[in-house]
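With one protein chain removed, the remaining protein chains of the complex are shown where they sit.
Right, subunit A next:
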Amino acid sequence: MLKKFDKKDEEAGGGANPFQQLEKSSVLQEARVFNETPINPRKCAHILTKILYLINQGEYMGVTEATEAFFAMTKLFQSNDSTLRRMCYLTIKEMSCIAEDVIIVTSSLTKDMTGKDDNYRGPAVRALCTITDSTMLQAIERYMKQAIVDKVPSVSSSALVSSLHLLKTSFEVVKRWVNEAQEAASSDNIMVQYHALGLLYHVRKNDRLAVNKMISKFTRHGLKSPFAYCLMIRVACKLLEEENGSHDSPLFDFIESCLRNKHEMVIYEAACAIVNLANCTAKELAPAVSVLQLFCSSPKAALRYAAVRTLNKVAMKHPSAVTACNLDLENLVTDSNRSIATLAITTLLKTGSESSIDRLMKQISSFMSEISDEFKVVVVQAISALCQKYPRKHAVMMSFLFTMLREEGGFEYKRAIVDCIINIIEDNPESKETGLSHLCEFIEDCEFTVLATRILHLLGQEGSRTSNPSKYIRFIYNRVILENEEVRAGAVSALAKFGAQNEDMLPSILILLRRCVMDDDNEVRDRATFYLSVLEQKQKALNASYILNGLTVSIPGLERALQQYTLEPSDKPFDLKSVPLATTSVTDQRAESKPVTAVRKPEKLVASRQEIFQEQLASVPEFKDLGPLFKSSVEPVALTESETEYVVRCTKHTFVNHMVFQFDCTNTLNDQVLENVTVQMEPTDGYEVVCCIPAKCLSYNQPGTCYTLVSLPEEDPTAVTCTLSCVMKFTVKDCDPNTGDTDEEGYEDEYVLEDIEVTVADHIQKVLKPNFSAAWDEVGDEYEKEETFTLSSIKTLEEAVGNIVKFLGMQPCERSDKVPENKNAHALLLAGVFRGGHDIMVRSRLVLTDTVTMQVTARSKEELPVDVVIASVG
């Protein structure tokens, strides 16, 4: 049969694939030959090859047919032909997860693994370990231990690697083989050493002391295997990272010494490790950078690639460290491997001077079409960083970005470009008009709904405030006519913003919106109707609160509150102020640019932190009547040193009239169990402790949570700040760390924690008002207060802005937290919601002379928030 195909293909013109037309059923038919005696090894091996080839091609094999073929194959163990036997091992491994009852070959494999023929033993160990489960493993444990220390490297390596695979299922059994692995680690064979160290590390990785010992032992004697060195470097790096301390340790010295290893693999691994270490100083980086520089001129493409990719990473954090390599990088710009060239250029863009940018941009646009999307994103990110560094160059960048935007590309790539353009527009007011008009052109022909709606939103927000807003209307209205419903809805919202912002355009906007009322889609119609009726009122305050600044509540919170409301009908109208506010702030998100490689990760919709807290708190009966959660502090505050017996961290939750302090406690002593853990708080001023909810039991390394409820002062509502001293009280019971048996008797004990500060920021939730001036006017000046302060200790405007934002815990609007360079005056615009649900707006004008003088104006619809803010600043 085979020959026939061969011949036919020969006529078709060479390059035949004898396996091409194989059919599963006929191959499995052929497998009957296995039952013949005497066995024809060559023929049988060929049939096994065919079966493996089919599996390899992704052919589906049913359980019954696989089991049948598998059992037929077991007959082949009678033959002593070495190739045939080896093919049997492979088939066993491949079929171990398809066929049933594969353990039937255990005895044959055990025989081979302890037999005389070294060629069989290694593969037999590997095959055996793929078919055993944890119960069977006990039976072959003795043989495995022997195999690990076998003097034949292939047997030892096989046993070690198989043990590593088995760790996942039978950790407890494999753990007992540590002594054998230890012995194998001193082997002369490089692979055996590597595998043994790998196994040792995986067994001990939860025991930091043992890992530390292992490293110091093996690094002192030096290793034979470059692979083992690479592994040890990674382990050392991980330990360094966990210690989080200085790089003045033997671990770092070890990594650095690997820079002088004779294997390129090790040198590169070490350089890479140093570069990736957090908080590395320029001095520590220098030797790593200089070996990478040498690699840049290597004849091996992989090495050049590796080097330039790592240098690129360095350039993100320490551009000056890479400047020395600029010459070498210049040479790589014309590299035939486009990946290398791209990385070289993007690195140069980060390190080079302003004058070289034009040239590099020209160079890179010449082969932009040849590189893969992943790298295009890298290029865009580099450009984005560059724009922030050299704002004057934005015209060059902008035109380059738009050329790229017009070309073919995937979603990730296009999104990166759009993100970058939006950043430029936000940073450079003078580029706004050109940028917006380019984006308008882009949405004329944009296949990605997400991008189109995003740009429409931006147009609504920014376009309506330009000098000539009417020119954008055509582009936006075209979307209403031509696009799918999501884009149409976005376009309607954008139109409404133009109408709300510009009175002279209102009549025409109203006409356009009336046309949208007849749309096919519900959402589009709803939006159009809503905006139309708001705009027809012609009231600025309505425009501001319903069109220009949208809802600030958290959507899942709103959903839950509404559901609750419908379940328990009451005469009172639904109060939007009872809904928790959204916690995300738009400006914080753009700073972190995602790494290119994370693209494949599935993006899950994670419930926000506040949602999680809300759920947790709602499950405590004592907190039922507190009302909705207003705010949770962003970062838990540590109340203990990190290395003490007990680790306690506190999160503050603010409610309308109460605060809940959540204490996450961890017991780091393995010979103690803590029971009935509470934190007693001693407040000053008008604060009163209402109750403590204890954590029932804290066993070793199992975090537990206890709460303390405190009511806020009622007589003097402006006294919002407070200091609370904390003591943890608990019952200690000793226990045996090995068995976990706990003593019956315990004794009372206490542990003093650090004080907790309640600040103004705990009472104010950040809210982003996209259109500050509209919101400012909406609040009105009924309760406006103004005061002037001198900040004598602050020397720069940036510092002052940072301090104020941090102190008040309010959201900077209109990007006013960025102080333009070389300016002596700045206006900071802050928005937030005070506990109880009242908007509070702060406008603070800062003037820099020798010190910073600040004029604060605060507005709210209530008097209290204004008083609190003004009083706290002073």
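We adopt the following convention: contacts are C-beta pairs under 8 Å (C-beta built on N, C-alpha and C of every residue); 3 or more make two chains touch, one makes a residue touch a chain; residues count from 1.
One rule holds for everything that comes next: contacts and distances are computed from a predicted model.
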Problem set entry | Chain left out of the displayed complex - its UniProt protein name, from "Ubiquitin-related modifier 1", "Coatomer subunit zeta", "Glycerol-3-phosphate dehydrogenase [NAD(+)]" or "Cytochrome c oxidase subunit 3" | "Coatomer subunit zeta"
Exercise. Touching the left-out chain: which of A:122, A:435 or A:812?
Worked result: A:122
Exercise. Taking the entire complex into account, which one of A:72, A:98 or A:265 touches the absent chain?
Worked result: A:265
Seminar exercise, completed: Residues on subunit A facing the left-out chain by the touch rule are 3, 6-7, 14-19, 42, 45-46, 48-49, 52-53, 56-58, 82-83, 86-87, 90, 93, 119, 122-123, 126, 153-154, 157-158, 161-162, 164-165, 191, 194-195, 198, 201-202, 205, 227, 230-231, 234-235, 237-238, 241, 264-265, 268-269, 272, 276-278, 300-303, 305-306, 309, 313, 316, 335-340, 372, 374-375, 595-600
